[in-house]
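Only one protein chain is missing; all other protein chains are in place.
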Amino acid sequence: MQDDHIYRVIELAGTSDKSIEDAVSSAIARANKTIRNLRWFELIQTRGHIENGKVAHYQVTLKVGFTMEGAA
Amino acid sequence: MQDDHIYRVIELAGTSDKSIEDAVSSAIARANKTIRNLRWFELIQTRGHIENGKVAHYQVTLKVGFTMEGAA
Amino acid sequence: MQDDHIYRVIELAGTSDKSIEDAVSSAIARANKTIRNLRWFELIQTRGHIENGKVAHYQVTLKVGFTMEGAA
Amino acid sequence: MQDDHIYRVIELAGTSDKSIEDAVSSAIARANKTIRNLRWFELIQTRGHIENGKVAHYQVTLKVGFTMEGAA
Amino acid sequence: MQDDHIYRVIELAGTSDKSIEDAVSSAIARANKTIRNLRWFELIQTRGHIENGKVAHYQVTLKVGFTMEGAA
Amino acid sequence: MQDDHIYRVIELAGTSDKSIEDAVSSAIARANKTIRNLRWFELIQTRGHIENGKVAHYQVTLKVGFTMEGAA
Amino acid sequence: MQDDHIYRVIELAGTSDKSIEDAVSSAIARANKTIRNLRWFELIQTRGHIENGKVAHYQVTLKVGFTMEGAA
Amino acid sequence: MQDDHIYRVIELAGTSDKSIEDAVSSAIARANKTIRNLRWFELIQTRGHIENGKVAHYQVTLKVGFTMEGAA
Amino acid sequence: MQDDHIYRVIELAGTSDKSIEDAVSSAIARANKTIRNLRWFELIQTRGHIENGKVAHYQVTLKVGFTMEGAA
Amino acid sequence: MQDDHIYRVIELAGTSDKSIEDAVSSAIARANKTIRNLRWFELIQTRGHIENGKVAHYQVTLKVGFTMEGAA
Amino acid sequence: MQDDHIYRVIELAGTSDKSIEDAVSSAIARANKTIRNLRWFELIQTRGHIENGKVAHYQVTLKVGFTMEGAA
Partner (left out) sequence: MQDDHIYRVIELAGTSDKSIEDAVSSAIARANKTIRNLRWFELIQTRGHIENGKVAHYQVTLKVGFTMEGAA
């Protein structure tokens, strides 16, 4: 039962031209294609690129935790 | 007059399934029920829970400052 | 060519009563009036002011990088 | 329902002459006398006093989160 | 006896137009009106406001520890 | 020979209802099922959950280094 | 109106053989010669030089914020 | 197109008896054997071992980012 | 009398194959052979070595304070 | 005389395909074109870009201090 | 000549019931009894003890650098 508390934590970056939340979602959606059991994230850096004096896109770096089943 | 600058700072966490800003508001709204004179906040951590490969909710941790009147 | 990688980094704060993203944009728009070649930003602090138990405005502090042409 | 995720976080220090874990427990037991709904802790500092070349007691500083009901 | 080592730690800000030490004292004097058994402080931030090119007042943020008797 | 010094570092969390050391061991035992050549760990966070005013379990986050053979 | 909240932040060091506060003032007075609208400072480092076993002078490093008018 | 901005970040350590740069290269060369699309690194720690009063080898720890294709 | 508050602080690492507490004790016992008046410690890093998928020993790094009598 | 100790500190990034030291020099050489009286630097970040499994160039971020004469 | 730049850095704590500056001086004066060639200090922590709602004394922790002659 407590096995549920054994996490592995990985670091990911995602981007969006809309918002910080959308950049978070893009990173998690990408990770979800290959990792099962994603449980939580922590936003550790928010950056972005500027073009012509405007934010071209937001780039977030996340720590993402997932419970381990078959592989570490 | 400068009494206005005597703050106490507390730490709070709030959540929202909509956005980071909405999670900030939920924490402040809750604190406002019992503490008067809330003045500022600082966002110190942004986390969230993931369900089925999507952000289920955002969870923010804030430092919140309020000017002290009757109680510390 | 690699000259493109010689940046200067400055620190700015911007505000918005709408969202964190809008506060980022306000700081960058202001910097863009006097500095050319803004390239990236990093969000280093998110704060805000509270009035009547609600967020009155968000205030973000950014590091902003720009490529140097004529002046440092 | 998500109200469950609205925490307040306080900082406590506890001591023990036995172990770090026992010092954690002493701080939490003390907090539990006056605060309901304690949910989690984070160990943020481990110190201790030395007497005659031995550890006289361990002193831990914790952040402790509790869900808010009636008071902030 | 070791109960003496069970602290709670709160965060306060105080100001003074005279000196950093005076700003520390103002914060502690204010806390002392409502909290008994204040024992130590740690200075965690020193800021100030500037008017007409001079320091108008110093603002210090402190962690303040007090031993717990009846309430956490 | 110095190849022995080429590490990869991953981040893991483990839990135990007994002690911090036991939570460390649980995380390492789990990683050992799928990763060979684990060499060292660093404890980067110690947290825990509280139930009924007692520590229900300790949760540690570790960085774990392993020497790389076939895969990064 | 909120334009008042658009700051630029610069980093300065000042010295004094009298006190930390006097070193802060020396840095701000110097900045005030060429920058208008200085609003706040944060003390980020306090160092000093020692001669003959005494403090010869204090050296403080400040972040200083000013509202932007014509130039960034 | 922006997919190019979805990174995964891993942590590696490499060594060299020649220089810090050479230790960086050894870590990256090793990672390149099994990971495609390495894009950037950040040096997060520089250590080394000493034998007979001389640096026997440098050991660097890097964060390395790579764009994700098939696997996270 | 306040001379009692003039500390020097040194950094030590100790190990144990039993527990974190035992590693702390080993470092302090070793320091006690040559330094009098050890007063307090702070645990600043907890690491360990892994052999065959188990913790072979814990290694702690401490700051240790001692009051100065004859020598700094 | 002590005026010599009034610094302004700016942040710069430079690159080189040769070495970390060369990237430091490129940033300083660029700053020297427009700022007089550069005195010291501190290396605050070392990053780099990777192409084809090799370091394509090093990128360093520096804080650079200069004594102020006519302008802040 | 550059030998002048080979420092050793130690950590000291001093106290004063007057001011932060006086606590710095007390630590340096004590170190000066047994160490020659003290050159600089950096203030890394400012704490204090409180008695009867007033600061009883300030306690500063310093890093102090000295050039090495005969002994490390």
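Letters A, B, C, D, E, F, G, H, I, J and K mark the chains as written, and numbering starts fresh at 1 in each.
The rule we apply is simple: a contact is a pair of C-beta atoms (placed from the backbone, for glycine too) under 8 Å apart; a residue touches a chain by one contact, two chains touch by 3 or more.
Being a predicted model, the structure only gives us computed values, none of them experimental.
**Q** Given the full complex, what residues of chain H touch the hidden partner chain?
**A** 19-20, 45-50, 53-55, 58
**Q** By the contact definition given up top, give the residues of chain I that touch the hidden chain.
**A** 10-17, 26-27, 30-31, 33-35, 57, 59, 61
**Q** Applying the definition given at the start, please give the residues of chain K touching the unseen chain.
**A** Spelled out for chain K, the touching residues are 2, 5-10, 63, 65, 68, 70-72.
The definition used in the following text is that only the chains that are shown with their structure count from here on.
**Q** Using C-alpha centroids, which chain lies at the maximum separation from chain D?
**A** Most remote chain from chain D, centroid-wise, comes out as J.
**Q** What is the distance in Å between the mean C-alpha positions of chain A and chain J?
**A** Averaging C-alpha atoms per chain gives centres 32 Å apart.
**Q** Please report how many Å separate the Cα centroid of chain B from that of chain K, as a whole number.
**A** The mean C-alpha positions of chain B and chain K differ by 39 Å.
**Q** Taking each residue of chain J in turn, which ones touch at least two of the other chains?
**A** Only 10 qualify.
**Q** For each chain, which other chains does it touch, given as pairs?
**A** Every pair of chains in contact is listed here: A-B, A-C, A-F, A-H, B-C, B-D, B-E, C-G, C-J, D-E, D-F, D-I, E-G, E-K, F-H, F-I, G-J, G-K, H-J, I-K.
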